[in-house]
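Comments concern the structure below.
With one protein chain withheld, the remaining protein chains of the complex are depicted in position.
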Amino acid sequence: MVIVMKPGAPQEIIEKIEKKMISLGCEVHKSQGENYCLLGLVGDTRKINPSQIEANPYVEKLLRVQHPFKLASKLFHPEDSIIEVDGVKIGGGNITIMAGPCSVESEDQLMTIAYAVKKEGAHMLRGGAYKPRTSPYSFQGMQEEGLKLLKKAKEGTGMPIVTEVMGQDTFDVVEEYADILQIGARNMQNFSLLKRCGKSTRPILLKRGLSATIEELLMSAEYIMANGNPNVILCERGIRTFETYTRNTLDLSAVPVIKELSHLPIIIDPSHATGKWSMVEPLSKASIAVGADGLIIEVHHQPECALSDGAQSLKPEKFARLMRSIEKIAAIK
Amino acid sequence: MVIVMKPGAPQEIIEKIEKKMISLGCEVHKSQGENYCLLGLVGDTRKINPSQIEANPYVEKLLRVQHPFKLASKLFHPEDSIIEVDGVKIGGGNITIMAGPCSVESEDQLMTIAYAVKKEGAHMLRGGAYKPRTSPYSFQGMQEEGLKLLKKAKEGTGMPIVTEVMGQDTFDVVEEYADILQIGARNMQNFSLLKRCGKSTRPILLKRGLSATIEELLMSAEYIMANGNPNVILCERGIRTFETYTRNTLDLSAVPVIKELSHLPIIIDPSHATGKWSMVEPLSKASIAVGADGLIIEVHHQPECALSDGAQSLKPEKFARLMRSIEKIAAIK
Amino acid sequence: MVIVMKPGAPQEIIEKIEKKMISLGCEVHKSQGENYCLLGLVGDTRKINPSQIEANPYVEKLLRVQHPFKLASKLFHPEDSIIEVDGVKIGGGNITIMAGPCSVESEDQLMTIAYAVKKEGAHMLRGGAYKPRTSPYSFQGMQEEGLKLLKKAKEGTGMPIVTEVMGQDTFDVVEEYADILQIGARNMQNFSLLKRCGKSTRPILLKRGLSATIEELLMSAEYIMANGNPNVILCERGIRTFETYTRNTLDLSAVPVIKELSHLPIIIDPSHATGKWSMVEPLSKASIAVGADGLIIEVHHQPECALSDGAQSLKPEKFARLMRSIEKIAAIK
Partner (left out) sequence: MVIVMKPGAPQEIIEKIEKKMISLGCEVHKSQGENYCLLGLVGDTRKINPSQIEANPYVEKLLRVQHPFKLASKLFHPEDSIIEVDGVKIGGGNITIMAGPCSVESEDQLMTIAYAVKKEGAHMLRGGAYKPRTSPYSFQGMQEEGLKLLKKAKEGTGMPIVTEVMGQDTFDVVEEYADILQIGARNMQNFSLLKRCGKSTRPILLKRGLSATIEELLMSAEYIMANGNPNVILCERGIRTFETYTRNTLDLSAVPVIKELSHLPIIIDPSHATGKWSMVEPLSKASIAVGADGLIIEVHHQPECALSDGAQSLKPEKFARLMRSIEKIAAIK
């Protein structure tokens, strides 16, 4: 951490801050320039409350050196984490494909899609039972009924289940049925929910918020890990930009960035990122080429009848083609 | 709603969509151009699921005409809503000042600040007991202990209390102590929490999300209202932009926009918007000049010792000066 | 400047960098932490090429301490600059109102509007002769003919002229007619044009780019100043955000920020910021309340016939009301 004092900061104030920092257990190295005085802090800076330093009217700014996450950091855990769910491995060089409908709509719909994606090589089944919708008047999901159907689909196909948990009130029931619990982009900084995830025995699929930085995503992973659950899978699903032709902008550079910063697996959701089925295949190929650990893809046999997100759902035959494309790219990595 | 068909869409597909729309209760007006065919839909469009239309590969796009909110809309409720809490009125031409510390830290701290802001004319006391923090290692608030101190401060000063509620697990206890429940920016689209707010008898202070549009803010208000609670106060607290000198960018144009679109009161939080105490006074003046219904301001008698957000807290004497400035502007409106 | 070395950077590499920095005239202060080694640089850091340091694979990052602008900086020029044009003063506590049509369209149109805004107290006449349009098929301005009309309007009303210069090819002719040369938002980082502005004897009204930071705006001012022209007036005209109800988002916090960082005057363009005439008056009032040095406002007597930007133009009677509102706010400052 580096404290930059304002030009003209009185010597006694600078000394007072130095003493305070030393008393908190830091070493302080002062560099006095013509205009600015810098205080370089090394040692254990965890006891420092940055807000209190910045509140000093003679402090220009605080420059941070170290990333604020530890458990999620590659620095302290250099090997890639591999998360295993019912025999499916995520991370560590494996490419894991999660596929299924946006929402569970009926037994017939779910079974048709589940068997179709299984046949093409998907490893896990996705499907929403509790749906976060921008409008209170939109379909909110089949709820527990949907969870029961997911369980049935798992029994039939053998694929483990990933489904979203939206709040603490429904956490226990979702946890009972799901193999991986998904936290949606809009809940990425719902800290109460993250703490609850920390107490869960299920792995968490944590989606990046719409305008979140990668550091903020990793801090949300840190919340879960610091509360007791080390099994976090990160998911890039597009960020909000000024571009309107796609729903969001898929940030594929997040993959090599996260590989530098963290040991956690990172998967890509090209369906929500683009909002258009025609863009899912090219961006899936790019995702594998850039080094992602997997994909989560929306598939529906009748997109025009889907209760949500039909425009971004692939029909099973398009999903089949996509699987063949990415296999070839995965093979040459 | 207007459906734009892709150039070259077959006539039979267009007719099929027309019939479907008529069967859902709409009137359809077709305009066939050289390249594009437009279907203008009027009547009751609520039964239309836009996602299903957009999933049709011959549909270019869907253009929405009407705002998706109703209960929050000025169109259906032309008079300004006034929300009354313990004799304090918010909205309808009143200017309401909420002030207090970022976090409740101790009885002594809270009482000192509460009496100080009361003396300068604040109408309500703000103070966080449950704190949403980006890092799991930061101070998380005094929790129920903090709520008890807020109650004591209310008994002493007579000011009603506004404090944040972070999740469903602590909703009941916060509801018991607080007069207004604040929903933080990061929870603006925590739909489970919004539904719970809809069941509450307390007014809700709903903060705009960091990258939320005004329509999304009003849709979140609609969630609360559609679930039974009509008393929503909107709060602009700065949005995320590329500017780094301020913490966020205060969007003061949101005030006249919301006055055009909605009947709900809108207040401004200049403290979180800027992150710097030196900017709070000028932006407070601008907020009153632009027509806001009030302000929520962080005040601390010892910012350098504040456990959170010291850099943006006003000392009581600066708060006093701010109150005198805005009174003059309010007087000439 | 602070160089942060990567964890594990070899001692010899650190020493090599230290020596290099010393050879360039800096003092170097090393702080060795458990993971990171910091090199604090003070003294004359101008000869350092940050790109070369960052290219070192053992360098984690570079933290800048000082702002990169000098001539535009308040640190080196603490008193506010006042720019005088034909007796009109801009900056230093004066409030200057520039008003007129978006585009010069005809003699009749320009004269009508010029006399109308003069009557209500405007100090300068704005009007575009060369128009930057997103589409090559839109009206591109009356060009030199328009400049001649502006000159005529100046002779009639006595108001100096502010008009946009779009390129080097038309610089000389615009410079001949205009009193202040406006650089549009999309040209804020057109460095060839900025250099040409530096050679001009006319003051420059420099608009902030659509997604520019305030530091970038000040660096563009620095370009003009470093090339010989000290007379730069900054203009905030809204930045691009995700909000779509307004054309851009007016960043009024830019005013106190620029007052902290620079001595240059800052004026506000609420017309382009919002794109809607109904928002111009409230945001003009807020602009004056927040401390801006003036306004530039679009006025048209027949907005429905305007060749550009009709939707954001005030009719003269609305402009009159606006002038009365802001006078009251200016009086109490």
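As written, the chain order gives the labels A, B and C, with residue 1 at the start of each chain.
We take it that a residue touches a chain if its C-beta (ideal position, glycine included) is under 8 Å from a C-beta of that chain, and two chains touch if they have at least 3 such contacts.
Model, not experiment: these values are computed from the prediction.
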Where the missing chain makes contact, among the chains that are shown: A, B, C
Touch with the omitted chain, as defined above, among A:88, A:206, A:226 or A:255: A:255
Of B:22, B:65, B:305 or B:331, the one touching the omitted chain in the full complex: B:65
Candidate in contact with the missing chain, chosen from C:219, C:283 or C:323: C:219
Hidden partner chain, touching residue among A:26, A:48, A:153 or A:273: A:273
Residues of chain B in contact with the chain not shown: 2, 4, 7, 27, 29-36, 38, 40-43, 60, 63, 65-66, 75, 240, 242
Where the unshown chain meets chain A, residue by residue: 211-215, 239, 241-246, 249-257, 260-261, 273-274, 278-279, 282-283, 285-291, 328-329, 332
Interface residues of chain C (partner: the chain not displayed): 46, 49, 51-52, 54-56, 68, 132-137, 139, 166-170, 186-187, 189-193, 196, 210-211, 216, 219, 222-223, 226-227, 240, 303-311, 313
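Definition applied: only the chains that are shown with their structure count from here on.
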Most distant chain from chain C, judged by the mean position of its C-alpha atoms: A
Interface residue overlap between copies chain B and chain C, same or different (over half shared): same
Centroid spacing, where centroids are CA-atom means, of chain A and chain C in whole angstrom: 38
Multi-chain contact sites of chain A, meaning residues that touch two or more partners: 240
